[in-house]
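As you look at this complex, bear in mind that one protein chain is not there, while each of the others sits in place.
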Amino acid sequence: MSEPGYSRDEIMTVTAARQLRNGAVCFVGIGLPSAACNLARLTHAPDLVLIYESGTVGTRPVVLPLSIGDGELAETATCIVPLPEIFAHYLQRGRIDVGFLGAAQLDRFGNLNSTVIGDYAHPQVRLPGAGGAPEIATYAREVLVVMKQTPRSFVARLDFCTSCGYLEGRGVRRTFGPPGAGPQAVITDFGVLRPNPDTEELELASVYPGVTADAARAATGWPLNVTRTLAVVPPPEPRELEVLRDLHARTGAAHARPVHIKLPS
Amino acid sequence: MSEPGYSRDEIMTVTAARQLRNGAVCFVGIGLPSAACNLARLTHAPDLVLIYESGTVGTRPVVLPLSIGDGELAETATCIVPLPEIFAHYLQRGRIDVGFLGAAQLDRFGNLNSTVIGDYAHPQVRLPGAGGAPEIATYAREVLVVMKQTPRSFVARLDFCTSCGYLEGRGVRRTFGPPGAGPQAVITDFGVLRPNPDTEELELASVYPGVTADAARAATGWPLNVTRTLAVVPPPEPRELEVLRDLHARTGAAHARPVHIKLPS
Amino acid sequence: MPLLSLREAIATYVKDGASVALEGFTHLIPFAAGQEIIRQQRRHLHLIRMTPDLVYDQMIGMGCASRLTFSWGGNPGVGSLHRLRDAVERGWPQPLTLAEFTHAEMAVAYQAGASGVSCGVMPRHAPSDLARVPGTAVREVQCPFTAAPLAAVPALTPDVTILHAQQIDARGNVLIRGIVGAAKEAALAARQLLVTVEEQVETLGSDMNALILPSWVVTAASIVPGGAYPSYAHGYYPRDNAFYLAWDEIARDRERFSAWMERHVLGVPDHAGLLRALGVAA
Partner (left out) sequence: MPLLSLREAIATYVKDGASVALEGFTHLIPFAAGQEIIRQQRRHLHLIRMTPDLVYDQMIGMGCASRLTFSWGGNPGVGSLHRLRDAVERGWPQPLTLAEFTHAEMAVAYQAGASGVSCGVMPRHAPSDLARVPGTAVREVQCPFTAAPLAAVPALTPDVTILHAQQIDARGNVLIRGIVGAAKEAALAARQLLVTVEEQVETLGSDMNALILPSWVVTAASIVPGGAYPSYAHGYYPRDNAFYLAWDEIARDRERFSAWMERHVLGVPDHAGLLRALGVAA
């Protein structure tokens, strides 16, 4: 089989972007989610509202930020609000349609670990921690998880549960009454996992062109179920790739620009 | 005796202004306290920090506001903060040195009623209510009360206690642990009442020139004690009167200016 | 976010019996919206506002309200609201049930509403009779860390909040500038948010830290020049302090009040008509 004309990162980004309907209000994470949201905004969803947890509301960056609070986000925002308000008035108040999450570990019910690998008191790897994730997982109407799929990251058992997915599945999450519906899709470098409507266990719902279910299974630390009608994700369209590559090129150029500070003499 | 060259309102205002040390942070009420604070700022206390509960911090109005939120206060402020912050970050957080209060009724311990005359459920007079007074009475390091003294306003028993002075006196207030020290002076149209150091009952500490203790007693609804060394308030100095009258003249002219609104045709 | 005439906005979103907060702290009081509510003869409203002032006096005196949640109900710098007093003291034109807070408590109540939490906490103010008032909603709780007594204040979540603001841009974002009071918190606490504005502009041109309500939190907006008069809109027109003084006389007497309302509010089609009738606009 010939090499496709796009990378795994690119089809992940395009696939994530396609999940977003025009007009939705998104709580954007940094990295691939940020690329996906801006790709969506620059293609099929021009009225997507992007909120970064730094307090920038309705931002329309020309280049992608490296951090959640680059100046670019501030300059192109509808407004900037203090951080406590982003969490209280927007997220907690139920104004966010879609939240993006990533993590070091994910289990079959979409629960996420971004705290530690190993024992909490004596960790093998201390990860950055919770940040905004537990509240995004709780309050966003819908959560999209974006993660590379490996047996070390898609695990049978989390070392630590930082953010709640479907807990043990079969409706347990709903008994705790969080406003959000939980992770609706997990976008990986193999395809897309979605919760089974009954068990709420994540199942492989679609794969990228040329990817097999067996390959995805081999990259998963639990016996991965596959939906009866496994779909194939349509490959990125030329327009999607063009916009995405332009965005990355602009971003690379901007981030390489050296900083000069003029000191008073 | 000849008429003094000033009104009772003027000597009240001047006396209130003299209580304010330069640099103090004042939570200003509207009316006479506002005139007194600005008089102080324009005379002996140029660095007085005036805060109005509308959120205007460090305001330096050229004319007196009629309301607590006139545009004049906004235009001359160091900054404007949302109302919840004025109460939480400034007053409650203990950043206010002096708070001004008035009321419809005051009792011998400086407790204040601005809620109802008569029974709460069937009031003879429904007054405007608490506003910011209970928190000013609690948190301002020091409270100055400004009220005209009559048997109907200086009463033996409040119809309703809206804001706490010394409660029943003799240290009872302190047992509730409010950060502020309570009313340090009550400035009336007869003179100044101050709390007795032991009993915390308000006593006539000084009178205006030409005012007798008996006249003040007759204007009080409880048997008013007089301090052993009843002082006479020095009359307003020409400079104080001049600045105050200028302020009122500017204010009168500004408030009489008709408003015109241009509608789009 | 649709742009509607004020008449349509009130007809669509303010229903009899609704809880309605027309916020504004001296500045940007939505007078036009309140007077349109009077024209449309809404009844049994639960009015909410920290500082009910003249427009609430008018709504109460015209029989629109049966309940009032507030923290200070007077004519700022002038004195009483005579129609509010008449309703409370003598039940005219109908009784008014009061629920009262202090300013600080009510600010916490709005903040809790805007934050999607059922209550907020604050230190208790020193003892007063406010705690024993029938309508009080504040309860004492204990801090789980210090055991200090705290006041818990239930969230306020009005069915509709109505604000007046300076500008709306082509995308529907709304700018509020100057004294903001608890406008932001009241706006975000509400189930629906109506806004009247002085004018529509292409872009707001405001600083990046300005107070802006994004279009997608606004339910509907109406362009109503002068919509805060006799309150003011910073950068547009000043507060008509003389009107506030005059209102004290107008509202003191039931008949004079009714005649004034008949002529200046019911007798004109809209706010521009009122401004012309008062000689404020040509």
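When the chains are written out, they are named A, B and C in that same order, and each has its own residue count from 1.
Throughout what follows, a residue touches a chain if its C-beta (ideal position, glycine included) is under 8 Å from a C-beta of that chain, and two chains touch if they have at least 3 such contacts.
Treat the numbers as computed from the prediction; the structure is a model and nothing was measured.
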{"item": "Touching the absent chain when the full complex is considered, from A:D97, A:E135 or A:D189", "value": "A:E135"}
{"item": "Touching residue (missing chain; options B:P4, B:G58, B:P123 or B:P235)", "value": "B:G58"}
{"item": "Residue among A:P4, A:G69 or A:P235 touching the omitted chain", "value": "A:G69"}
{"item": "Of A:E53, A:E142 or A:E240, the residue in touch with the unshown chain", "value": "A:E53"}
{"item": "Positions on subunit B where the hidden chain makes contact", "value": "23, 25, 49, 57-58, 74-75, 77-80, 88-89, 92-95, 139"}
{"item": "Contact set of subunit A toward the excluded chain (per top definition)", "value": "30-31, 53-56, 65-71, 73-74, 80, 82-84, 87-88, 91-92, 115, 120-121, 123-135, 137-139, 160-164, 167, 173, 176, 178, 255-264"}
{"item": "Residues in subunit C touching the chain absent from view", "value": "115-123, 139, 141, 143-146, 148, 150, 152, 154, 177-178, 180, 206-211"}
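By our rule, only the chains that are shown with their structure count from here on.
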{"item": "Topology of the chain contact graph, where touching chains are joined (line, ring, star, complete, other)", "value": "line"}
{"item": "Centrality ranking, top chain (CA atoms only)", "value": "C"}
{"item": "Contact-richer chain pair [A-C vs B-C]", "value": "B-C"}
{"item": "Subunit A and subunit B, separation of their C-alpha mean positions in angstrom", "value": "57"}
{"item": "Rounded Å distance, subunit A centre to subunit C centre (Cα mean)", "value": "41"}
{"item": "Averaged-CA centre spacing for the pair subunit C and subunit B, given as whole angstrom", "value": "27"}
{"item": "Residues of subunit B whose C-beta touches two or more other chains", "value": "none"}
{"item": "For subunit C, residues contacting two or more additional chains", "value": "111"}
